[in-house]
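This report refers to the structure that appears directly beneath it.
In this view, the complex is presented without one of its protein chains, the others remaining in place.
Chain naming follows the written order as A and B, and within any one chain the residues start at number 1.
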Amino acid sequence: MLEAAAITRRFGRTLALDQVDFRAFPGEIHALVGENGAGKSTLINIFAGRLKPDRGEVTLNGGALAPGSAQLALKAGIAAVYQSPMLFERMSWEENLALGGFGAGPSRNDPTGAAGRMRFLSLGGFGAVLSRNDLAGAASRARLLAARLGFELPPTRAPVEHCSIGERVRLEILRALSFDPRVLILDEPTGVLAPAELGAFLETLRRLRADGRIVVIVTHKLAEAIAVADRITVLRHGRVAAVRLAAATSAGELARLMIGGFAVSAMDSGKNSAEAWAGGPAPTVSHGAPSLIVENLTLEGGGRRLLDGVRLRVAAGEIAGVAGVDGNGQRELVEVMAGTRTPAAGVLRVLPNQTTAADRATADNWTIADRQATAGHRSMTVIAQNRDLDGLILDMTLWENLLLARGVRKRFVRRGWLYRARATAFCADLLVRFEIQSAGASSLALTLSGGNRQRLAVARALACEPRVLVVHDVCRGLDLRAAAEVHRRLREFAATGGAVLLISSDLDELLALSTSLYVITRGRLIAVAAGDRNAEQIGLLMSGVGRPGEGERGISLK
Amino acid sequence: MLESFLASTVAMATPILLAALGELIVERSGVLNIGIEGAMLVGAFCGFAVAYYGSSIALGLIAACAAAVALNALLAVLLVNFAVNQVVAGTAIDILALGLTGVFYRRWFGETGSAFTITPMSPIALGPLARIPLIGPVLFDQSALVYLAFVLVPIVAIAISRTRYGLELRAAGERPEAADALGLGVYRLRWQAMMIAGVLSGLAGAYLTMADTNTFVEGVTAGRGYVALSIVIVGRWNAWGVAAAAMLFGGAMALQFGLQAFGTAIPYQFFLALPYALTIAVLAFMGGQADSPSALGEPYIS
Partner (left out) sequence: MSDTPTERDVPSGSASARVRRVLFATVLRFAAVGRSIAALAIAVAIISIVLLALGASPIAVFADLWQGAFGNWLAATDTLVKSTPLVFTGLAIAVAFQGALWNIGADGQLVMGALAAGAIGPALGGWAHPIAIFAMLAVGAAGGAVWGGFAGWLRARREVNEVISTIMLNFVAAQVLSWAVHGPLMEPSGDYPKSVVIADSAKLAFYLAPSRLNLGMVLALILAVGCHLALFHGEAGLELRALGRSRRASAFFGIPIRRLTVGAMALSGALAGVGGAVQVSAITHRLYETMSPGWGYEAIAVALVARLNPLAIVPAAILFGALDNGSQAMQRADAVSPVLVNVIQGLVIIILIAFDAATARGMRTAFFGALDAAPRSDGPPAEVGDA
C-alpha cells in the first residue's frame, strides 16, 4: 500500500501542497485529478523521489521512503512515467529499454544509488566495458512483457525519434515496468494518444491492476478517470478536496470539486460564474472589424500535426480565449504568432483599425512572411508562456529587457543610438505604474520574483501599444490579487480597441475574460457555443470527449 | 615515391587519430573538450623529458599519459563539476599548457641552441607483411603507436556501439537528466571519458616527440589538437569516420614532403596551410552538426 501523510511543499512562498494525505491499495487504479497548479505533479514527483517534501512522509507497505532520491524510489519499487519524455531520442527503442531494467548492467544492481557521485574507479563502472550491451536479450525480455500487456512494439532498431507519441508512451511504460515496480505512476499519459491507441492503453492499465500493482494516474480527463480508475483523489489549490469512488461519482461532480470556490457557489446559485469572479461582469461580445485573422494554420513536426488548420478571428475590443490542456498546440500557435516558427500552410494577418484615416495610411497589413521581418513586431505583441527563457533575459537589466520588444525600442532609438536616460526613466515609470517590486530600472531581471517578472512582461507588452496582444498562461504563478490586476489591464486594453488572444489552461480566467471562447485539442481549434460556456462542458471538450451525441468514444472498460 | 607519401600519411595521421579517438569518446559523453591541444602538448613534453633523463622510452610513454591525464583532470573538474563555459575553459588549458611546457623546457633544457634529442621509437616491421609491395611498408612497417591506433579504431567503434558501457556513455551525451534518473551517473561517465582521452592524447603527443621526431620544440603540436577536434565532426562521431578523416588530413600534412616533386612552383607555405584550410572547407561543406550528441557542449549540473 502506498501512503502519504501530511505532505507539505512550498516553492518560494507559494504553497504547492498543504497537508496532503493520500492512500492507494494494491490492485487498484487510483486517479489523481485537479486543475493546473493544483499540485498533482508536485505530489507524484515526491512519490517518485524527484522532489523532497518540506513536511510529511511517504510510506510503501509500511516502510518509509527516503525522500529526494529517484534511485532509491526506483529500488523501493516506485517507477514513474512523466509528461516530458525521458527517452533518448536518437537511440533505438531497444537501447532505451536496455538502459532500463531489461539490460543486465550496473544500474539494475546499483548497490548504493550512487548516481551523480563519482565512482569512476569502481569495477562496476569500467567492468561494463566488457559486457555486451545485450540488446537482443533486452529486446526479447521487453517483447515478452509487451505481449503480456498487449503492447505493440516499433520495428526493430527504430530510433525513438521516429516513433509515434503513442509508441513512445508505451516504451516509457515498458521501461518503467522493467524495474518491476510495485507502484507505477503515470503523469497525463493519454494527453497525446490518438483515440485508437486509447483503448489499448486503458486495457493495459487493467492488466497491471490484475497483477496486483498500484497504478496512480494523473489526469485532466474526467471521463477517462471515471472509466478506468477505482478511486479518485481530487486536488484543489494544494489540498485534497475529496476522495471518491469512481463508481459513485460523475464527471460533473468532479469538475465542480476541481474548480470549486467561486464557481461552485456560483453554479449552485445559478449566477454567471464570471460575475462571481472578482472583476466585474464579462465583456459583451463585440462584432467589430477583425484585427487578427488566422486561416488554415498548419504546422507539422515530429511526424504529427501540431497545428491542424487553425482558423480564428479576433475583432478589435474582443478577448478570444483558447482553453486546453498544455501540449495540444498552444505553444506552437504562439511560436507561429511570434515568428519563430514557420507554418507549413496558412495565413496570419493583423489588420489596421479601419476607423481612422491615419491608421489606414500606416497600413500594417502583413502576412506571416512579414512577421519575421521587423515590421510585424510593432502591431502584434506576444507574451510567451516561459517567461524565463523566451520572455526575459535574466542577466540583463530591467530597462534593457524592456527594450527587447521592438514596439518599445522604436521610441528610444534614433539611427542606432539608444537614449538610455529616457529609456531608464520610462522603465522606472512603468515599474511604478504596474507596481513591480524591484531594485530599480537598472537592476538585473533575475533579482525580480516570478510574479514581478510576469508583471514586467505584461507591462512591456502593453507599452508596445500593439493592435493585437497574444498571451499564453499570463497569470501562471501569480496570486489572486496580481492576476486580477493583469486581467484588469487586459480588459482596459480591449476596451480601447485592442484585440486579445488569451491562451490559458485556467478555466476561471477564461470564463471571466473571454468574449469568445475556443478549445484547442490536438492542434485543432473548436469554437465553444455560447450555451456551452460552463466549466463542465468545457472540461469535457478539453478532455476530447465532446458533447453528448457528437460521437463519444466508448471508453467504459469496467 | 607514392609509397613514401602513403607512409607519411599514416605517420602524420596517427597522432591526430589517437587524439581524435579520445575526443570522440569524450564528445559522445556530451563534453566538448577544446583542451586536446594542451593535453597533447604536455604529453609530448613530459614524455620527451622523462625519456631523455630516464633513458627509457617506456617510462617516457607512461609519463606522457600521466601528464595528459593530469591536465585533463583539471579540465574535467571545470567542465563536469563546475559546468563552466567549455570553450573558454579548453582554450585556457591550451594556453596554460603552452606556458607550462615552455617554462619547464627552458628551465630543464636551457635556452635554445643545441637540440636535445633522444633515440626515438623505431618502426617495427611486421615480418613478411612488411615486404608486400606498396602497402607493406605503409601499413606494416610503422611505429608501435601506429599499430595501436589501427587496433584502437575497431575497438572504440565496438565499445561505443556494442557494449553496455558505450550505451551508458551515449545516454549521458544524449540526455544527461534522463541518464541520471536511471541511475547511470553522468558525472562518473564524463570523468571516465576524460581520463581515457587523457591517455590517448598523451600517447598522441608522445608520438610527436618520441617517434615522429626525436626532439621537443615549443608548440610542437602546431594545432593538431584542433584538427583532431574537427575530425570528430567530419567523421560524424563514429570511429570509422574519424579514421577516414584522419587519413585525409594526414595526407594533407604529408603533402609537405612531396614538395620535392613539385619543385618550387607552389610555395611550401601552401602545403603547411593546407590541412587547416582543408579542415574549414570540409566543415563548411558538411554543414550542420545534426549527428552530434544532443547534449554536446551544454554544461550540465547533476
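Note that a contact is a pair of C-beta atoms (placed from the backbone, for glycine too) under 8 Å apart; a residue touches a chain by one contact, two chains touch by 3 or more.
Everything numeric here is computed off the predicted structure, so don't read it as measured data.
Novice: So there's a chain missing from this view; which of the remaining chains does it actually touch?
Specialist: The chain that is not shown is in contact with A, B.
Novice: Among B:M12, B:L78, B:V146 or B:M195, which one touches the chain that has been omitted from the display?
Specialist: Residue touching the absent chain, from the options given: B:L78.
Novice: Kindly state which of the options B:A73, B:V88 or B:A115 is in contact with the chain not pictured.
Specialist: B:V88
Novice: Kindly state which of the options B:T14, B:S29, B:N72 or B:S230 is in contact with the chain not pictured.
Specialist: Only one listed residue reaches the unshown chain, and that is B:S230.
Novice: Hey, which of A:G339, A:P466 or A:G498 is the one touching the hidden chain?
Specialist: Of all options in A:G339, A:P466 or A:G498, contact with the hidden chain holds for A:G339.
Novice: Residues on chain B that touch the omitted chain in the whole complex?
Specialist: With respect to the unshown chain, the touching residues of chain B are 34, 74, 78, 82-85, 87-89, 91-100, 102-107, 218, 222-223, 226, 229-230, 233, 267, 269-270, 272-273, 276-277, 279-280, 283-284, 287-289, 299.
Novice: Mind listing the chain A residues that contact the chain we can't see here?
Specialist: Counting only chain A, the missing chain is touched by 11-14, 16, 34-42, 44-45, 50-51, 82-84, 187-188, 326, 338-340, 372, 374, 376-377, 382, 384, 386, 388-397, 400, 403-406, 409, 413, 416-418, 420-421, 424-425, 428, 431-432, 436-444, 446-452, 476-479, 482.
Operating definition for what follows: only the chains that are shown with their structure count from here on.
Novice: Between chain A and chain B, tell me the centre distance in angstrom, where each centre is the average of that chain's C-alpha atoms.
Specialist: A distance of 46 Å separates the two centres.
Novice: Any idea which chain B residues touch chain A in the complex?
Specialist: Contacts found on chain B: 159, 162-168, 170-171, 174-175, 177-188, 191-192, 195, 294, 302.
Novice: Can you list the residues on chain A that touch chain B in the complex?
Specialist: Going through chain A, the ones touching chain B are 50, 70-71, 74, 86-91, 95, 98-100, 103-105, 107, 110, 113-120, 125-126, 128-134.
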